[in-house]
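A quick write-up on the structure given underneath.
In this view, the complex is presented without one of its protein chains, the others remaining in place.
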Amino acid sequence: MAFEFKAVRRVEFADTDMAGIMHYANFFRFMETAEHAFFRSLGYSIVTIQTDPQVGWPRVHASCDYNAPLRFEDEVEIHLLVQEKKTKALTYQFRFNKLNGPARLEVARGRLTVVCVTKDPHGKMGATHIPKDLADRINTAPPDMMA
Amino acid sequence: MAFEFKAVRRVEFADTDMAGIMHYANFFRFMETAEHAFFRSLGYSIVTIQTDPQVGWPRVHASCDYNAPLRFEDEVEIHLLVQEKKTKALTYQFRFNKLNGPARLEVARGRLTVVCVTKDPHGKMGATHIPKDLADRINTAPPDMMA
Amino acid sequence: MAFEFKAVRRVEFADTDMAGIMHYANFFRFMETAEHAFFRSLGYSIVTIQTDPQVGWPRVHASCDYNAPLRFEDEVEIHLLVQEKKTKALTYQFRFNKLNGPARLEVARGRLTVVCVTKDPHGKMGATHIPKDLADRINTAPPDMMA
Partner (left out) sequence: MAFEFKAVRRVEFADTDMAGIMHYANFFRFMETAEHAFFRSLGYSIVTIQTDPQVGWPRVHASCDYNAPLRFEDEVEIHLLVQEKKTKALTYQFRFNKLNGPARLEVARGRLTVVCVTKDPHGKMGATHIPKDLADRINTAPPDMMA
(Lines give C-alpha, C1' and ligand atoms only; values in the text may rest on other atoms or scores of the structure.)
Protein backbone atom coordinates (compact mmCIF):
# COMPACT_ATOMS: atom_id res chain seq x y z
CA MET A 1 0.00 0.00 0.00
CA ALA A 2 1.34 3.38 -0.99
CA PHE A 3 -0.06 6.88 -0.68
CA GLU A 4 2.85 9.00 -1.89
CA PHE A 5 5.72 9.23 -4.29
CA LYS A 6 8.52 11.71 -4.84
CA ALA A 7 9.90 12.37 -8.29
CA VAL A 8 12.72 14.80 -9.05
CA ARG A 9 13.14 16.77 -12.25
CA ARG A 10 15.45 19.48 -13.44
CA VAL A 11 13.87 22.39 -15.29
CA GLU A 12 15.04 22.34 -18.88
CA PHE A 13 15.62 25.21 -21.27
CA ALA A 14 12.60 24.19 -23.36
CA ASP A 15 10.45 24.32 -20.20
CA THR A 16 11.09 28.04 -19.83
CA ASP A 17 9.41 30.95 -21.59
CA MET A 18 10.50 34.49 -22.42
CA ALA A 19 9.69 35.58 -18.85
CA GLY A 20 12.75 33.52 -17.89
CA ILE A 21 10.78 31.05 -15.78
CA MET A 22 9.12 27.67 -16.26
CA HIS A 23 5.97 28.13 -18.33
CA TYR A 24 2.93 27.62 -16.12
CA ALA A 25 1.45 24.85 -18.29
CA ASN A 26 4.55 22.72 -17.77
CA PHE A 27 3.72 22.22 -14.09
CA PHE A 28 0.92 19.99 -15.36
CA ARG A 29 3.40 17.94 -17.38
CA PHE A 30 5.52 17.56 -14.25
CA MET A 31 2.49 16.38 -12.24
CA GLU A 32 1.92 13.66 -14.79
CA THR A 33 5.57 12.65 -14.63
CA ALA A 34 5.15 12.00 -10.91
CA GLU A 35 1.81 10.23 -11.40
CA HIS A 36 3.25 7.79 -13.92
CA ALA A 37 6.37 7.16 -11.85
CA PHE A 38 4.06 6.46 -8.89
CA PHE A 39 2.34 3.77 -10.95
CA ARG A 40 5.68 2.26 -11.91
CA SER A 41 6.61 2.22 -8.22
CA LEU A 42 3.52 0.02 -7.71
CA GLY A 43 4.61 -2.36 -10.44
CA TYR A 44 2.22 -0.94 -13.01
CA SER A 45 2.40 1.16 -16.11
CA ILE A 46 -0.26 3.82 -16.55
CA VAL A 47 -0.63 2.41 -20.06
CA THR A 48 -1.18 -1.09 -18.96
CA ILE A 49 -2.15 -4.43 -20.38
CA GLN A 50 -1.72 -5.84 -16.89
CA THR A 51 -5.37 -5.37 -15.93
CA ASP A 52 -8.43 -7.13 -17.36
CA PRO A 53 -10.19 -5.19 -18.71
CA GLN A 54 -7.58 -2.66 -19.81
CA VAL A 55 -8.17 0.71 -18.22
CA GLY A 56 -7.28 4.31 -18.96
CA TRP A 57 -7.10 7.39 -16.75
CA PRO A 58 -8.55 10.54 -18.33
CA ARG A 59 -8.35 13.72 -16.27
CA VAL A 60 -11.56 15.42 -15.17
CA HIS A 61 -9.95 18.17 -13.10
CA ALA A 62 -6.54 19.80 -12.98
CA SER A 63 -5.45 22.81 -10.99
CA CYS A 64 -2.35 24.53 -9.73
CA ASP A 65 -1.56 27.38 -7.35
CA TYR A 66 1.74 29.14 -7.95
CA ASN A 67 3.77 30.72 -5.15
CA ALA A 68 7.15 31.28 -6.71
CA PRO A 69 8.77 30.68 -10.09
CA LEU A 70 11.02 27.84 -11.16
CA ARG A 71 14.01 28.72 -13.31
CA PHE A 72 16.32 26.94 -15.73
CA GLU A 73 18.29 24.11 -14.09
CA ASP A 74 16.34 24.35 -10.84
CA GLU A 75 15.84 20.93 -9.31
CA VAL A 76 12.33 20.33 -8.16
CA GLU A 77 10.85 17.51 -6.12
CA ILE A 78 7.30 16.68 -7.14
CA HIS A 79 5.70 15.17 -4.10
CA LEU A 80 2.56 13.20 -5.02
CA LEU A 81 0.04 12.41 -2.27
CA VAL A 82 -3.16 10.41 -2.75
CA GLN A 83 -5.77 12.81 -1.43
CA GLU A 84 -8.88 10.82 -2.24
CA LYS A 85 -9.59 7.28 -3.41
CA LYS A 86 -13.02 6.42 -4.73
CA THR A 87 -14.11 3.20 -6.38
CA LYS A 88 -13.72 4.75 -9.85
CA ALA A 89 -11.54 7.82 -9.34
CA LEU A 90 -8.38 9.11 -7.67
CA THR A 91 -7.45 12.62 -6.59
CA TYR A 92 -3.78 13.46 -6.21
CA GLN A 93 -2.15 16.45 -4.59
CA PHE A 94 1.25 17.56 -5.87
CA ARG A 95 3.70 19.71 -3.94
CA PHE A 96 6.52 21.27 -5.92
CA ASN A 97 9.52 21.69 -3.66
CA LYS A 98 12.49 23.49 -5.09
CA LEU A 99 15.57 21.61 -3.92
CA ASN A 100 18.34 24.06 -4.78
CA GLY A 101 18.70 27.48 -3.22
CA PRO A 102 19.09 28.60 0.37
CA ALA A 103 16.03 26.73 1.69
CA ARG A 104 13.64 24.09 0.48
CA LEU A 105 10.73 26.08 -0.87
CA GLU A 106 7.26 24.96 -1.94
CA VAL A 107 6.87 26.88 -5.19
CA ALA A 108 3.54 25.44 -6.27
CA ARG A 109 0.78 23.03 -5.28
CA GLY A 110 -1.40 21.16 -7.75
CA ARG A 111 -4.27 18.73 -7.90
CA LEU A 112 -5.44 16.16 -10.42
CA THR A 113 -8.61 14.10 -10.42
CA VAL A 114 -8.48 11.12 -12.76
CA VAL A 115 -11.20 8.61 -13.56
CA CYS A 116 -10.67 4.94 -14.28
CA VAL A 117 -12.31 4.13 -17.61
CA THR A 118 -12.64 1.22 -19.96
CA LYS A 119 -13.96 0.96 -23.49
CA ASP A 120 -17.00 -1.05 -24.48
CA PRO A 121 -16.89 -3.15 -27.69
CA HIS A 122 -18.03 -0.08 -29.67
CA GLY A 123 -15.09 1.98 -28.41
CA LYS A 124 -17.21 4.13 -26.11
CA MET A 125 -15.49 5.04 -22.83
CA GLY A 126 -17.19 4.61 -19.48
CA ALA A 127 -16.12 4.88 -15.85
CA THR A 128 -15.26 1.56 -14.25
CA HIS A 129 -14.03 0.25 -10.91
CA ILE A 130 -10.31 0.54 -10.33
CA PRO A 131 -9.01 -3.03 -10.88
CA LYS A 132 -8.78 -4.75 -7.49
CA ASP A 133 -5.08 -5.67 -7.70
CA LEU A 134 -4.19 -2.08 -8.37
CA ALA A 135 -6.68 -0.59 -5.92
CA ASP A 136 -5.21 -2.82 -3.21
CA ARG A 137 -1.85 -1.12 -3.60
CA ILE A 138 -3.13 2.43 -3.21
CA ASN A 139 -4.42 4.12 -0.07
CA THR A 140 -5.07 7.70 0.90
CA ALA A 141 -2.53 9.84 2.69
CA PRO A 142 -3.08 10.32 6.43
CA PRO A 143 -5.23 13.41 7.11
CA ASP A 144 -2.47 15.13 9.08
CA MET A 145 -0.25 15.05 6.00
CA MET A 146 -2.89 16.81 3.93
CA ALA A 147 -3.36 19.76 6.24
CA MET B 1 -14.74 48.38 -22.35
CA ALA B 2 -14.58 44.67 -23.03
CA PHE B 3 -15.33 41.65 -20.88
CA GLU B 4 -14.96 38.83 -23.38
CA PHE B 5 -13.05 37.55 -26.37
CA LYS B 6 -13.37 34.53 -28.62
CA ALA B 7 -10.33 32.91 -30.18
CA VAL B 8 -10.46 29.87 -32.46
CA ARG B 9 -7.79 27.23 -32.76
CA ARG B 10 -7.46 23.96 -34.57
CA VAL B 11 -5.99 21.06 -32.59
CA GLU B 12 -2.64 20.13 -34.10
CA PHE B 13 -0.94 16.75 -34.29
CA ALA B 14 1.71 17.87 -31.78
CA ASP B 15 -1.08 18.81 -29.34
CA THR B 16 -2.25 15.19 -29.14
CA ASP B 17 -0.86 12.35 -27.07
CA MET B 18 -0.86 8.57 -27.45
CA ALA B 19 -4.42 8.42 -26.09
CA GLY B 20 -5.40 10.04 -29.41
CA ILE B 21 -6.70 13.23 -27.79
CA MET B 22 -5.36 16.66 -26.95
CA HIS B 23 -3.01 16.41 -23.99
CA TYR B 24 -4.63 17.93 -20.92
CA ALA B 25 -1.79 20.39 -20.28
CA ASN B 26 -2.33 21.97 -23.71
CA PHE B 27 -5.70 23.38 -22.63
CA PHE B 28 -3.64 25.76 -20.50
CA ARG B 29 -1.65 26.84 -23.55
CA PHE B 30 -4.91 27.49 -25.39
CA MET B 31 -6.22 29.60 -22.49
CA GLU B 32 -3.15 31.78 -22.77
CA THR B 33 -3.63 32.11 -26.54
CA ALA B 34 -7.07 33.60 -25.89
CA GLU B 35 -5.79 35.82 -23.06
CA HIS B 36 -3.09 37.35 -25.23
CA ALA B 37 -5.44 37.81 -28.20
CA PHE B 38 -7.84 39.54 -25.79
CA PHE B 39 -5.09 42.00 -24.91
CA ARG B 40 -4.33 42.62 -28.58
CA SER B 41 -8.06 43.27 -29.12
CA LEU B 42 -7.70 46.05 -26.52
CA GLY B 43 -4.75 47.57 -28.37
CA TYR B 44 -2.17 46.11 -25.99
CA SER B 45 0.41 43.39 -26.04
CA ILE B 46 0.71 41.26 -22.93
CA VAL B 47 4.44 41.94 -23.21
CA THR B 48 4.11 45.63 -23.32
CA ILE B 49 6.25 48.69 -23.21
CA GLN B 50 3.05 50.73 -23.59
CA THR B 51 2.55 51.16 -19.87
CA ASP B 52 4.67 53.11 -17.42
CA PRO B 53 5.89 51.31 -15.41
CA GLN B 54 6.12 48.15 -17.52
CA VAL B 55 4.03 45.36 -16.07
CA GLY B 56 3.95 41.58 -16.25
CA TRP B 57 1.18 39.08 -15.54
CA PRO B 58 2.35 36.01 -13.63
CA ARG B 59 -0.26 33.36 -12.92
CA VAL B 60 -1.20 32.55 -9.34
CA HIS B 61 -3.96 30.06 -10.12
CA ALA B 62 -4.88 27.87 -13.07
CA SER B 63 -7.54 25.20 -13.29
CA CYS B 64 -9.52 23.23 -15.82
CA ASP B 65 -12.49 20.85 -15.74
CA TYR B 66 -12.69 18.41 -18.62
CA ASN B 67 -15.98 17.13 -19.97
CA ALA B 68 -15.07 15.63 -23.33
CA PRO B 69 -11.89 15.19 -25.35
CA LEU B 70 -10.62 17.26 -28.25
CA ARG B 71 -9.14 15.38 -31.19
CA PHE B 72 -6.76 16.15 -34.06
CA GLU B 73 -8.10 18.82 -36.42
CA ASP B 74 -11.03 19.67 -34.14
CA GLU B 75 -11.81 23.37 -34.23
CA VAL B 76 -12.31 24.85 -30.81
CA GLU B 77 -13.54 28.27 -29.78
CA ILE B 78 -11.89 29.51 -26.60
CA HIS B 79 -14.36 31.92 -25.06
CA LEU B 80 -12.65 34.18 -22.52
CA LEU B 81 -14.81 36.00 -19.98
CA VAL B 82 -13.53 38.41 -17.34
CA GLN B 83 -14.88 36.88 -14.16
CA GLU B 84 -13.29 39.20 -11.64
CA LYS B 85 -11.40 42.47 -11.83
CA LYS B 86 -9.48 43.67 -8.81
CA THR B 87 -7.11 46.61 -8.60
CA LYS B 88 -4.09 44.33 -8.97
CA ALA B 89 -5.46 41.08 -10.41
CA LEU B 90 -7.76 39.61 -13.03
CA THR B 91 -9.60 36.29 -13.09
CA TYR B 92 -10.64 34.87 -16.42
CA GLN B 93 -13.01 32.05 -17.22
CA PHE B 94 -12.45 30.05 -20.40
CA ARG B 95 -15.08 27.94 -22.15
CA PHE B 96 -13.84 25.51 -24.74
CA ASN B 97 -16.55 25.04 -27.35
CA LYS B 98 -15.92 22.43 -30.01
CA LEU B 99 -17.13 23.92 -33.28
CA ASN B 100 -17.15 20.88 -35.54
CA GLY B 101 -19.37 17.85 -35.06
CA PRO B 102 -23.14 17.49 -34.80
CA ALA B 103 -23.62 20.14 -32.13
CA ARG B 104 -21.61 22.86 -30.46
CA LEU B 105 -20.26 21.19 -27.33
CA GLU B 106 -18.53 22.69 -24.29
CA VAL B 107 -15.68 20.24 -23.82
CA ALA B 108 -13.88 22.00 -21.00
CA ARG B 109 -14.00 25.03 -18.75
CA GLY B 110 -10.94 26.69 -17.28
CA ARG B 111 -9.93 29.54 -15.00
CA LEU B 112 -6.84 31.70 -14.66
CA THR B 113 -5.99 34.27 -12.02
CA VAL B 114 -3.18 36.61 -13.01
CA VAL B 115 -1.54 39.35 -10.99
CA CYS B 116 -0.23 42.61 -12.36
CA VAL B 117 3.39 43.01 -11.27
CA THR B 118 6.26 45.34 -11.81
CA LYS B 119 9.93 45.10 -10.93
CA ASP B 120 11.69 47.41 -8.53
CA PRO B 121 15.18 48.71 -9.42
CA HIS B 122 16.68 45.56 -7.85
CA GLY B 123 14.66 43.27 -10.12
CA LYS B 124 12.31 42.13 -7.37
CA MET B 125 8.71 41.61 -8.51
CA GLY B 126 5.80 43.05 -6.60
CA ALA B 127 2.08 43.38 -7.24
CA THR B 128 1.02 46.74 -8.60
CA HIS B 129 -2.15 48.47 -9.74
CA ILE B 130 -3.30 47.63 -13.24
CA PRO B 131 -2.31 50.69 -15.32
CA LYS B 132 -5.30 53.01 -15.58
CA ASP B 133 -5.43 53.16 -19.39
CA LEU B 134 -5.59 49.39 -19.56
CA ALA B 135 -7.91 48.96 -16.58
CA ASP B 136 -10.33 51.41 -18.19
CA ARG B 137 -10.74 49.05 -21.13
CA ILE B 138 -11.60 45.96 -19.10
CA ASN B 139 -14.79 45.25 -17.19
CA THR B 140 -16.31 42.14 -15.69
CA ALA B 141 -18.80 39.98 -17.53
CA PRO B 142 -22.45 40.44 -16.52
CA PRO B 143 -23.39 38.04 -13.69
CA ASP B 144 -26.02 36.28 -15.82
CA MET B 145 -23.33 35.27 -18.32
CA MET B 146 -21.27 33.64 -15.56
CA ALA B 147 -24.02 31.41 -14.24
CA MET C 1 -2.17 19.29 -58.73
CA ALA C 2 -0.45 21.33 -56.04
CA PHE C 3 3.20 21.80 -55.14
CA GLU C 4 3.01 24.47 -52.47
CA PHE C 5 1.02 25.83 -49.57
CA LYS C 6 1.34 28.84 -47.34
CA ALA C 7 0.26 28.73 -43.71
CA VAL C 8 0.48 31.66 -41.32
CA ARG C 9 1.05 31.43 -37.58
CA ARG C 10 1.64 33.87 -34.82
CA VAL C 11 4.37 33.01 -32.32
CA GLU C 12 2.80 32.36 -28.94
CA PHE C 13 4.20 32.96 -25.48
CA ALA C 14 4.52 29.23 -24.86
CA ASP C 15 6.58 28.92 -28.07
CA THR C 16 9.30 31.16 -26.63
CA ASP C 17 12.12 30.27 -24.26
CA MET C 18 14.15 32.21 -21.73
CA ALA C 19 16.34 33.58 -24.53
CA GLY C 20 13.25 35.59 -25.50
CA ILE C 21 12.88 33.90 -28.89
CA MET C 22 10.96 30.97 -30.35
CA HIS C 23 12.53 27.73 -29.14
CA TYR C 24 14.35 26.05 -32.02
CA ALA C 25 12.41 22.78 -31.71
CA ASN C 26 9.13 24.61 -32.33
CA PHE C 27 10.11 25.34 -35.93
CA PHE C 28 9.55 21.62 -36.49
CA ARG C 29 6.04 21.88 -35.03
CA PHE C 30 5.34 24.78 -37.37
CA MET C 31 6.57 22.74 -40.37
CA GLU C 32 4.07 20.05 -39.48
CA THR C 33 1.29 22.63 -39.18
CA ALA C 34 1.92 23.64 -42.79
CA GLU C 35 2.23 20.02 -43.95
CA HIS C 36 -1.15 19.08 -42.47
CA ALA C 37 -2.85 22.22 -43.79
CA PHE C 38 -1.41 21.35 -47.22
CA PHE C 39 -3.14 17.96 -47.01
CA ARG C 40 -6.42 19.61 -46.01
CA SER C 41 -6.06 21.93 -49.02
CA LEU C 42 -5.97 18.76 -51.16
CA GLY C 43 -9.16 17.48 -49.56
CA TYR C 44 -7.35 15.00 -47.30
CA SER C 45 -6.53 14.69 -43.65
CA ILE C 46 -3.04 13.49 -42.77
CA VAL C 47 -4.83 11.06 -40.44
CA THR C 48 -7.07 9.66 -43.07
CA ILE C 49 -9.55 6.88 -43.52
CA GLN C 50 -10.05 8.16 -47.06
CA THR C 51 -7.44 5.86 -48.57
CA ASP C 52 -7.52 2.08 -48.85
CA PRO C 53 -5.36 0.87 -47.26
CA GLN C 54 -5.03 3.53 -44.55
CA VAL C 55 -1.63 5.14 -44.61
CA GLY C 56 0.60 7.00 -42.18
CA TRP C 57 3.50 9.38 -42.76
CA PRO C 58 6.42 8.86 -40.35
CA ARG C 59 9.36 11.21 -40.70
CA VAL C 60 12.76 9.83 -41.72
CA HIS C 61 14.57 13.14 -41.91
CA ALA C 62 14.03 16.61 -40.48
CA SER C 63 16.35 19.59 -40.63
CA CYS C 64 16.34 23.34 -40.20
CA ASP C 65 18.79 26.18 -40.85
CA TYR C 66 18.25 29.28 -38.74
CA ASN C 67 19.09 32.78 -39.98
CA ALA C 68 17.28 35.05 -37.55
CA PRO C 69 15.08 34.62 -34.48
CA LEU C 70 11.29 34.77 -34.23
CA ARG C 71 9.85 36.61 -31.26
CA PHE C 72 6.56 36.66 -29.38
CA GLU C 73 3.63 37.79 -31.54
CA ASP C 74 5.68 37.73 -34.73
CA GLU C 75 3.59 36.58 -37.66
CA VAL C 76 5.34 34.01 -39.79
CA GLU C 77 4.38 32.54 -43.13
CA ILE C 78 5.41 28.92 -43.47
CA HIS C 79 5.83 28.34 -47.17
CA LEU C 80 5.77 24.62 -48.00
CA LEU C 81 7.18 23.47 -51.33
CA VAL C 82 7.21 19.87 -52.57
CA GLN C 83 10.88 19.35 -53.29
CA GLU C 84 10.79 15.68 -54.25
CA LYS C 85 8.05 13.17 -54.94
CA LYS C 86 8.93 9.49 -55.00
CA THR C 87 6.55 6.56 -55.26
CA LYS C 88 6.71 5.99 -51.48
CA ALA C 89 8.08 9.25 -50.06
CA LEU C 90 7.81 13.02 -50.18
CA THR C 91 10.37 15.69 -49.34
CA TYR C 92 9.13 19.14 -48.40
CA GLN C 93 11.03 22.38 -48.11
CA PHE C 94 9.76 25.01 -45.68
CA ARG C 95 10.60 28.70 -45.81
CA PHE C 96 9.82 30.73 -42.73
CA ASN C 97 9.05 34.30 -43.78
CA LYS C 98 8.52 36.81 -41.02
CA LEU C 99 5.62 38.99 -42.11
CA ASN C 100 5.84 41.84 -39.63
CA GLY C 101 8.74 44.25 -39.38
CA PRO C 102 10.30 46.60 -41.92
CA ALA C 103 10.81 43.94 -44.61
CA ARG C 104 9.72 40.38 -45.29
CA LEU C 105 12.59 38.30 -43.98
CA GLU C 106 13.34 34.59 -44.41
CA VAL C 107 14.28 33.65 -40.86
CA ALA C 108 14.70 29.90 -41.36
CA ARG C 109 14.53 27.16 -43.95
CA GLY C 110 13.61 23.58 -43.14
CA ARG C 111 13.23 20.19 -44.78
CA LEU C 112 11.18 17.09 -44.00
CA THR C 113 11.26 13.71 -45.67
CA VAL C 114 8.23 11.56 -44.91
CA VAL C 115 7.51 8.00 -45.96
CA CYS C 116 4.10 6.59 -46.81
CA VAL C 117 3.53 3.50 -44.68
CA THR C 118 0.81 1.01 -44.00
CA LYS C 119 0.45 -1.68 -41.37
CA ASP C 120 0.24 -5.38 -42.14
CA PRO C 121 -2.29 -7.54 -40.22
CA HIS C 122 0.29 -8.05 -37.45
CA GLY C 123 0.68 -4.30 -36.93
CA LYS C 124 4.11 -4.13 -38.54
CA MET C 125 4.70 -0.93 -40.55
CA GLY C 126 6.12 -1.02 -44.05
CA ALA C 127 6.64 1.52 -46.82
CA THR C 128 3.92 1.52 -49.45
CA HIS C 129 3.02 3.42 -52.62
CA ILE C 130 1.34 6.77 -52.05
CA PRO C 131 -2.34 6.11 -52.82
CA LYS C 132 -3.02 7.05 -56.47
CA ASP C 133 -5.83 9.53 -55.74
CA LEU C 134 -3.61 11.46 -53.38
CA ALA C 135 -0.44 11.14 -55.48
CA ASP C 136 -2.36 12.56 -58.45
CA ARG C 137 -2.94 15.77 -56.53
CA ILE C 138 0.71 16.41 -55.65
CA ASN C 139 3.54 17.44 -57.94
CA THR C 140 7.00 18.81 -57.38
CA ALA C 141 7.75 22.51 -57.35
CA PRO C 142 9.35 23.89 -60.54
CA PRO C 143 13.16 23.73 -60.31
CA ASP C 144 13.53 27.50 -60.61
CA MET C 145 11.47 27.92 -57.41
CA MET C 146 13.84 25.64 -55.49
CA ALA C 147 17.02 27.53 -56.36
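Each chain gets a letter, A, B and C, in the order it is written, and its residues are counted from 1.
One rule holds for everything that comes next: contacts are C-beta pairs under 8 Å (C-beta built on N, C-alpha and C of every residue); 3 or more make two chains touch, one makes a residue touch a chain.
Quick caveat, the model's predicted, so the values are computed rather than measured.
Partner chains of the missing chain, restricted to those shown and counted over the full complex, are A, B, C.
Touch with the chain omitted from the figure is made, among A:Ser45, A:Thr87 or A:Asn139, by A:Ser45. Chain B meets the missing chain through residues 13-14, 16-21, 23, 25, 71-72.
In the full complex, chain A touches the omitted chain through residues 12-14, 29, 32-33, 36, 40, 45-47, 72-73. Those residues of chain C that touch the chain absent from the view are 18-19, 24-26, 28-29, 32, 47, 56, 58-66, 69.
Note that in this section only the chains that are shown with their structure count from here on.
In this assembly, the C-alpha centroid of chain A lies 24 Å from the C-alpha centroid of chain B. Chain geometry summary: the mean Cα position of chain B and that of chain C are 29 Å apart.
With each centre defined as the average position of its C-alpha atoms, the distance from chain A to chain C rounds to 34 Å. In chain B, the residues touching two or more other chains are 29, 32, 47.
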